[in-house]
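Only one protein chain is missing; all other protein chains are in place.
For clarity, chains are labelled A, B and C in written order, and residue numbers in each chain start from 1.
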């Protein structure tokens, strides 16, 4: 059995997600159980860790039996035998890391967000296209069991004409005084890349457009409802980033998508994230794992009655889409598709271009919120 | 025991709501069990029915033992012994009816909407004020058990600082071909006063502002998702009025209210109408009858987990506000308060001025929807 | 990385709690994973065991890799390099041990009770203050998960005005004839420091005053309901200490706290120890682990009905305070705070002064029980 070596530069995989997901669930996993390529070859991944903290790198390298590590990114990029670059470093340095990798001729996969601005993201997309380099961004929510079920509904024509979409995402994130916050404090500091609208609208973009079509216009009211929070060490700080956002998107089909984002809400719904889709043919409500449906023919004929308390449980008239065969860890799936895209040129739609479009949507949200406007998105990215 | 006679001109109480609610539950009820006024007098209501269809009027008059009826509105208005005018006629003629009644010196109570435009409604409010005539509009949702419970929460300070409000109203109204529609067809014809945004934003206005403060800005996407419907006689017609609306309101306190209205949605929530209020002190979710609460100290510390399906039922961490003592039929309550307002000069906040403000809000919604703008409401109505 | 040595004299840590908790969970634990002080130094604990039984000391020293042990307390105290003294010896010798340690210039932490009488405890508090020595007493119930949750309720203002507190502590402790007693026999001998009121009111003191304010007056009925018991070796003995106490405390805020203590009761409540707090804003019922709440707005409107058996489950209208992040073993937490208090001068409120106040409360209980009086506590301890 022939093998094909692929030299992999892994930049900044030292955080919790980097180590557990990208290394543990994806790269290390593929070294143990290699991918078989189209021609039957086994793909042999040969990673090199790049980072700033030598101690940490050494420790992680040892844990995952990785022979190579370095704190010198340029040296790593200059090695012609390593052709794929992955970046999971801090948001602030990603644009520059990715730019250097592309310039050095590497195919690039990276975490979201691709770049701090739409313009810079578009620049990277063009650079990659010009250099004919493969490129991709992690878009993990696509592989949520609930989202996969929703996609089968869309693909099967269940909804007929999609009219309305409502997304809700969030839960109460404690301020950190009486009870620790469940999210890192940088999420609430604009200057460190925080903000629920920036974080989540990138996700909602890739969850919505591939299923329902391009977003034409958007308006948003982003707000900071909890202005004071306490950080990981118990120190108070001013929250400068938005913790809530009310968004209305107009899709080119005419459908309207309302997205309600908040870390200042209390959850009375099926899941921490929920998407309801109303079509002429039926409706669905999708969470992280489950997707419930009510077909047009199953729709109860309800009437307003303010005088008699009915015992009707409106939640009873919904049926779950049965579980799909598991595909395993989302990071592993996404990595495998990208590696096949690199080696076998199979399609990989979640590229820099789509990521740039997500950042465009988030930027339009902030612009519209600041100016009380509706923003029109570009026809082509 | 002394009695006080009150002559009451009832215009257009021939429809379902007019007969059952305004006549049956309110006027006829007060004739059987008279209201006792502040000075101990019993209030004796002496109604006269006014309408266009003599047959119908006679029938209704007989059913409710009403001696007087006429098809001549002017004649009725010229009787100086009848001092209160009530209008439940078609929306299209209300403005003119009310204007004539005021000009004839009558105190006026009427169904909503008060007038087809904000300007006309303000005109009626000014005319009534100039003539020092009592005036009021039906705002029945105030008396919903769920809304009364929500008000006790606001009054008790439960929410502390209100940050977010989300309203959802609606259900699937069948187009009328395969299954009859549950609402009258004029609701779907703009030219006859239809439109869910017009209908419902007047309600949401008086449900929101008294509890949470004045609405400063609004944006809306009103849409007609079901363009073809079939009427009461099975004939197809074009739906010219909006059947869905996505609304974002900015309250002067800084709170954001999102209102989701639709007759093209399928219900997966606690009730046909639901309002969630998120405050720093706690949250509540109110329906027509029930109001559920989750206090800040009872709020679970939730974290995103896309890998393990948890068995958490997010609906378990809510407790109902116990039922309040029943106050009886909402129409009867509203009528009684208006009659006391007329006879004893007790307060009645639901006047033409507040009704005009609701129409202003609805108009701003439509303007913003047509032009993709945010609209600023007047500081004073 | 610099280290700071701290010489630690451990007196009488030979019992179950001494070995498992003070040594195992606290001291030995901090030798494996040292505390990092404010200046970044690692705290290196160098303990010496002191006791009466050389065999036992040697055995324990070996088990925990402790190099030093002695049966000569004076010699240990004369070593100027050991600056902290801890006492877990028998209650009867604690006062003298602590007095000698203070006189020798040691900072002191010890088990409760600090001294057999309030006067002696106050004497130790004054001595420590005069010599400017750090001092503390174990108050482990503060760190119970249920008590920590209750504190967040108090801190968040949940209760508004606290009106009533009811504490219940106890369970049936078998007399020892038919079934062994679950507690050591000295607990039931007054002359050996037994008595549920002495034991528990010291706990309730530090559980109540920091949360609800100073106790102004107290009355108590302490009783011995099981006069004959059988000891660890099956020998019968006369129980000379109280096994039950009914206590009423008046708090300076005007709140009333009723404490019901008994080892002659059978448990029909949520936990072995339960505290209900009734405030104008809401109520809570706290046990060892859980804390349930009912907000004012969630309070059912109940009425007495002796004729119809209702199906109401009064326990359904309560919601738990969600779990707080675990802080680990209570003894470890208390020790760490004391060691930081010694090394970094951070606050440590659980000092001799507070412990003396607890003994004052217990003494007042006994005095009031003997004389059928209400006792007034000193304004300052």
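As a convention for this text, contacts are C-beta pairs under 8 Å (C-beta built on N, C-alpha and C of every residue); 3 or more make two chains touch, one makes a residue touch a chain.
Quick caveat, the model's predicted, so the values are computed rather than measured.
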item	value
Among the chains presented, those that the missing one touches	B, C
Chain not shown: contacting residue from C:38, C:54 or C:267	C:267
Residue, one of C:23, C:101, C:124 or C:144, that touches the chain absent here	C:144
Positions on subunit B contacted by the hidden chain, ascending	152, 155-156, 324-325
Residues of subunit C (touch criterion as defined above) contacting the omitted chain	140-141, 144-145, 163-164, 166, 171-172, 174, 179, 182, 217, 219, 221, 223, 225-226, 244, 246, 248, 250, 254, 256, 258, 260, 262, 264-273, 276, 278, 280, 282-283, 285, 288-289, 292, 294, 299-307, 309, 314-315, 318, 329-330, 372-374
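Assume only the chains that are shown with their structure count from here on.
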item	value
Whole-Å separation of chain centres (CA-atom averages), subunit A against subunit B	42
Gap in Å, rounded to a whole number, between the CA centres of subunit C and subunit A	50
Geometric centre distance via CA averages, subunit C-subunit B, whole Å	60
Multi-partner residues of subunit A (each touching 2 or more other chains)	179
